[in-house]
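Just dropping this structure here.
Complex shown without one protein chain; remaining protein chains in place.
Labels A and B are assigned to the chains in the order they are written; within every chain, residues are numbered from 1.
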Amino acid sequence: MKVDTKQKKFGMAIDLDKCTGCGSCMVACMSENNVPFKKDETNKLDSITWIKVYKVTNDKKYPDTDLCYIPRPCMHCDGQHGHAPCVSVCPAVATDNDKSTGVVSQIYTRCFGCRYCMAACPYHARYFNWWDPVWPEGMEKYLSPNVSPRMRGVVEKCSFCFHRYQLAMDKAYVEGRRELREDEYQTSCTQACPAGAITFGDLNNPKHTVHKMVQPDNKHHGKPKNPKAFRLLERLGTNAKVYYLSDRKWVRKLGDNQTPNEESSKKH
Amino acid sequence: MFPFSFEWAWDAAHIVFMGGLWYALSIVGLGMTYCIIKATMDTISGKGGNHH
Partner (left out) sequence: MDSALIPKGVKRCPLPVFAAGIAVVGAVVLWGVAGMLLCWLKGLNQTNMNDSYGFALWIWADLAVIAVGGGAFFTGFLRYIINKEELKNIVNFAVLVGVNCYVGALLILGIDVGQPLRGWFIFWHANVHSMLTEVAFCLSCYLGVLIIEYIPLVLENRQIDKVPFFHNLGHNMHEIMAVFAATGVFLSCFHQGSLGGVAGVLFGRPFSYREHLLVWPWTFFLFTWSAAAFGPCFTILCTKITEVITGKKLVKDNVIELLAKISGWMIFFYIIAKTTDTWYWAAHTAPAMGFELNDFYNNVLYGKWILYAEIIVGGFIPALILITKAGRRNPLLLWTAVLLATFGVCLNRWVMVCQTMAAPVLPFDKWVLYSPSWQEVSTTILPVALGIIVVSLSYRYLPVFPQEQELNPID
């Protein structure tokens, strides 16, 4: 499939050897995107965390125990033919894979909350508003005016801070440009990360850092040429735009499922 | 659902899916229309008096 390389494909590279699991990305995302929260956040199964940091271990005993933190935003999958698993199943066209940027959008005013997209997503990247948002008194003044809040009964997910893309494009238009510089459109989690573990940019642009880090092979559905890079659940063919990097083989192996009689080492 | 809605595209998927749907709906609609019209005509011509 010929890919128009002028077509942007915004994506992320997350260096898991740098991530400390501090959760700044989660906090920044919630703040930037007016993500609602419950009074009691004990039950994480119905909390909304557009980006969520998982903690994994290599299951070995001391002194060989190793930990890794995996921040997991929405993967903004391309699928095999431009069909993210969630986009093709939405019955009301409330989610769309934007061809010009690669971002998978969620249209809150169209969504009627059937949750089929949530069933389809293997990454648990989609969240349902089980409640209406309730902001502590005074907090509504801190909400971002660029991101619409959601009422109960609709699905939401990471948007790669698309409102920032729109603002950056507005600014570029005013300045008579149609192209953005790499630093003009960055997600809030990328900017918040104190370890610099997250890199965001245009995977199709060879000048962008994320492209250089990952070296996506567009002839093979974006598979990374960098042997240290991998995507979660590569074998499912979701063609995710979030890549992970690690020097550690056990971490790379944890990115996908293998049957016992398969050799994982031949891939990396 | 209709050709004038925003999502409509004259592609194979729409033609097959919506074509099949409207075909089925038309058959049901025409069938019921026939029954109602025929029942009206039968009633006017005096059929359907006291039965068992």
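The criterion applied here is as follows: a residue touches a chain if its C-beta (ideal position, glycine included) is under 8 Å from a C-beta of that chain, and two chains touch if they have at least 3 such contacts.
Note that the coordinates shown come from a computational prediction; the quantities given were computed from them, not determined experimentally.
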{"item": "Touch with the omitted chain, as defined above, among A:R115, A:H163 or A:K212", "value": "A:R115"}
{"item": "Touch criterion as defined above, residue of A:I70, A:V103 or A:L245 at the omitted chain", "value": "A:I70"}
{"item": "Positions on chain A where the hidden chain makes contact", "value": "43, 45-48, 54, 56, 70, 79, 83, 85, 88-94, 110-116, 118-124, 126-132, 152-155, 232-233, 235-238, 254-260, 262"}
{"item": "On chain B, residues whose C-beta touches the chain left out of the figure", "value": "1, 5-7, 13-14, 17-18, 20-21, 24-25, 27-28, 31-32, 34-36, 38-40, 42-43, 47-52"}
